[in-house]
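The chains shown are only part of the set, and none of them has been moved.
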Amino acid sequence: MEHLAARLREFVRVRDWERFHTPKNLAMALAGEAGELVAEFQWLTAEESRDLDEDALRRVRAELGDVTLYLVRLADALGVDLAEAANAKLDDSERRYDPETYRGSARKAPR
Amino acid sequence: MEHLAARLREFVRVRDWERFHTPKNLAMALAGEAGELVAEFQWLTAEESRDLDEDALRRVRAELGDVTLYLVRLADALGVDLAEAANAKLDDSERRYDPETYRGSARKAPR
């Protein structure tokens, strides 16, 4: 992922696109790609989504790639370490969702 | 990121949440978190988004963490390598966006 951040930084620099890559605009681009990703699944049943055909998997992989690019780029622009941020949130969830209490349940834990 | 995928797999397993974590549902969760992320920036100017205050940066880092968790979890459920998928898309963009032609321009390249 660090390699990817560096590669993106250079990609943007040689095209003189820094002016477009504000955190605000990158967050919009990420939301747009997340929208394309969710659209790939919108008419599939739960079962179909677990067993994508070759064409659908190819499209989903491309959307996952796009989401990753903007996520890495946005984190880089803000100086945020994604693995650290994700692990911190998962620490949080482990505290909030006691396995005994929440086994097999989708309800939300209190904050 | 591989460590994160394994940690998440275990987190889900001990809570018996696999039934909820279909690719369809994970794509929805990712889109939901991307929505919370974009909402953090909605009233900020371009300049303000480049220079977040401490509170805003803390909230944005938490949202970036959430997006990362669902992205890693979804890719793991589908057997997709995120770095590979992202690098493939960036290869694509390097081909489509010739630096001379697209310098300083935000217009879209033809497919």
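Letters A and B mark the chains in the order given here, with residues in each chain numbered from 1 onward.
In this section, contacts are C-beta pairs under 8 Å (C-beta built on N, C-alpha and C of every residue); 3 or more make two chains touch, one makes a residue touch a chain.
What you see is a predicted model; the values in this text were computed from it and never measured.
S.K.: Given 2 chains in view, how many copies does the entire assembly contain?
M.R.: 4
Everything that follows uses one rule, which is that only the chains that are shown with their structure count from here on.
S.K.: Could you put a whole-Å number on the gap between the CA centroids of subunit A and subunit B?
M.R.: Computed value for the inter-centroid distance: 2 Å.
S.K.: In the complex, go through subunit B and note every residue touching subunit A.
M.R.: Residues 1, 3-4, 7-8, 11, 14-17, 19-20, 22-25, 27-28, 30-31, 34-35, 37-38, 40-41, 44-46, 49-50, 52, 57, 60-62, 64-69, 71-72, 74-75, 77-78, 80, 82-83, 85-90, 93-94, 97, 99, 102-104, 106.
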